[in-house]
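This report concerns only the one structure given below.
Note that one protein chain is taken out, while the other chains of the complex remain in position.
What follows is chain A.
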Amino acid sequence: MIHVFAFYLFAVITIASAVTTITARNPVHSVLWLILAFFNAAGLMVLTGAEFIAMLLVIVYVGAVAVLFLFVVMMLDIDFAELRAGFVKNFPLGLLVAIVLLAEMVLGIGAYRAGAMDLGTPDGAAATPAGASNIEAIGGLLYSRYLFLFEAAGIILLVAMIGAIVLTHRQRSDTRGQKISKQIMRRPDEATVNVKPEVGKGVQL
């Protein structure tokens, strides 16, 4: 019973916040709705007993991606004074969201205590090996059965990195890079010179 109730709560809020992510006019609000959607997706994962993936969702997406998105959003031209203006007016809404989140957490923990939901997969291929935790089960598959794909995924990340560098890195003529070997090779007697410039003439360095 608690499973079904928790499932529908998480599912409905995930979809609703995903819709608002798209429809929100303010990009900052979009990002915040997106975080809410990720949190609820993580809740769904917890319900199915995949707590490791739930953790990954929160850490990877909510943590890194949301912060990254916020950086991008910060670069847009947004009037933050105007944003803060509605604080008191929107306080009840914020309180409501907080209460919903609290209720979700209580429900989620309750459902998790009651055991994982039955996914009803057609064959038993997706079943967790008995006695193994999520992380052990994933690691066992990732480094044996899916080794080829795991390595190939590594190359994808490398390609993405090469791409980012190719498209953004450029040699600038107006900056001077540090040449460490040259600095170390330098001797004190080369570093200082005595010159007697004539009056009114510059010094050639």
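In this section, a residue touches a chain if its C-beta (ideal position, glycine included) is under 8 Å from a C-beta of that chain, and two chains touch if they have at least 3 such contacts; residues count from 1.
Going forward, contacts and distances are computed from a predicted model.
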Practice problem: Tell me the UniProt name of the left-out chain, picking from "NADH-quinone oxidoreductase subunit N", "Cation:proton antiporter", "L-serine dehydratase" or "Phenylalanine--tRNA ligase alpha subunit". | Solution: "NADH-quinone oxidoreductase subunit N"
Quiz prompt | Touch with the omitted chain, as defined above, among A:V4, A:L68, A:A114 or A:I162 | solution = A:I162
Practice problem: Determine and list the chain A residues touching the chain excluded from the picture. | Solution: 121-123, 125-126, 145-149, 152-153, 155-156, 158-160, 162-163, 165-167, 170
